[in-house]
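Questions regarding the structure given below will be posed in turn.
Heads up, one of the protein chains got dropped from this complex, but the rest are sitting where they should.
So, subunit A:
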Amino acid sequence: MNNMEPSTLAAFDREFGLAELLAGIPREKLQKTLVLLLGGAFRLVDANGAALIGAAAPMSGARRAPLALELEPIGYLECACADESRLQSGSLMLELLLRGVARYKMASGLHLEAVQADFEKLGRKHAALEESEARYKALSEQLEQRVREQIGVIEDTSRQLYQAEKLASVGRLAAGVAHEINNPIGFVRSNLSTSLSYVAKFAALGAALKAGQPGRAAWNELDLDFVLEDFGELLQESVTGADRVAHIVADLKGFSNVDRGEEEMADLNDSLRQACSVIEGQLPRGVTLVRALGEIPRILCLPGYLNQAFLNLLENAVQAVADGGEVKVQSQCADNEILIRISDNGCGIPDDVLPRIFEPFFTTRDVGQGTGLGLPVVRDIVQVHGGRVEVESHAGAGTSFTIHLPIN
C-alpha cells in the first residue's frame, strides 16, 4: 500500500459510524426481520447511546448486545423480550450485514478516491498542457516575427550584394575605359598647350610687323612655315581625339542606364555592339573578338540590364581565352525567339564545376577576383525577360552560353 496516495489510505483506514452503515440497509426490511428474529420490539443505539431505530428512551429490563465491526463496538442492540441466544444471533446477523455494508462503502470510497485522484491529476495535466500550449503559441509568434526579420535582413543583404556586383562590373568597365579615354584626352590636352605656344609665335610675328620689322625675316625667324603646317595637323588630330571620346561615351551610355528600370523597344544588336566595344579596350594580347550579328527584331526589354548580362558573359569569355584565342558573339532569330550566343575556344568549364556555375557566390577565381555573382545575375536578368540561359562546355575546347529571349 506504500504507493497509494495519503487520501486513499485515509479512506481505507476510515472508521464508520453505525448510523452511516445503517443508511446502506433498507430500514423497513431490517426492522421487520429483527422483530421476527427477536420476537418483539428492539432498539438500536450507537456508541454514544443515541437511538437510531426504535424507542428513544431505553426499554426497562432490556438485554444489551454489542455490535463490533473491528475491535471497538460501534453500537448496541437492545431488546427486552428476547433471550440471550436470540439477542446474540440478532446481533451477529446485524454485524454481518454491517460488515458487508462497511466493506462496500470502503471499496466504493476507495474507488471514488482513486477516480477523484485521477481526475485531479488529469486536471493538473490539462492545466499544464494549456499553459504549454499558450507558451508554444507565443513562441511560434515570436519565431514568425524573427523569421520575417531574418527574411528582411537576407533580402537587404542580397540586394546589397547585387549592387556590389554591379558596382564591381562598373569598376572593371571604368578601368578598361580609362585607358581608351585617357589616350585621346592625353594628346588633345597636350596639343592644346602646344597650340598656345604656336599662338604666342603668331603674336610675336604681329608684334614684329607692328614694330616695322620686315615680315619675311620675322616669319623665317619664328619658323612659322613649320608652325602653320603643324598647327593644322595638330587641330585635325585633336578633333579626331575629341570625336573618339564622344564615341566611347556614347557606347557607355547604354551601360549608364542600368539603374533605369524602364522597359523600351530596343535592338539587342546595338547592346551587343556596345558591350563589344567596351570589352575591346580590355582584350589581352592574342585575343580576337568576332561579331556575327544576324537580323533580329526589336523587343520590349530592359536594355540596361541586358547590357550588363552581355558584358558579364563577355568578360568571362575573355578570361577563358586570356592566353590567346577567339571570343565570338552571335545573334539570330529562330522560332519566335532571339538567340544570343557568346562563345569562346578557351579553357572550358570542368564537369564537376559546370552544375554549380549559376550558384550565387560560387567562384573558381582567387579571392577578390570574382564575386561569384556574375552568372547568377545573368540568369536572373534573362529570367526577368521570360527567357533562359543554356550553357555548353568542354574542358579544353571552350564554352558557349546561349541566351533565349522570347519575341514579345
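Assume a contact is a pair of C-beta atoms (placed from the backbone, for glycine too) under 8 Å apart; a residue touches a chain by one contact, two chains touch by 3 or more; residues count from 1.
In this text, contacts and distances are computed from a predicted model.
From the set "TldD/PmbA family protein", "ABC transporter permease subunit", "Response regulatory domain-containing protein" or "Nickel transport protein", the protein name that UniProt assigns to the chain left out of the figure is "Response regulatory domain-containing protein". Of the candidate positions A:S190, A:T364, A:Q383 or A:N408, contact with the unshown chain belongs to A:S190. Interface note for the absent chain: among A:D230, A:E337 or A:D380, the touching residue is A:D230. Of A:L36, A:L92, A:A178 or A:V249, it is A:A178 that touches the chain left out of the display. Although one chain is not drawn, the whole complex shows that of A:G241, A:G304 or A:P376 it is A:G241 that touches it.
For subunit A, the list of residues touching the undisplayed chain reads 175-176, 178-191, 193-194, 197, 230, 233-234, 237, 240-241, 285.
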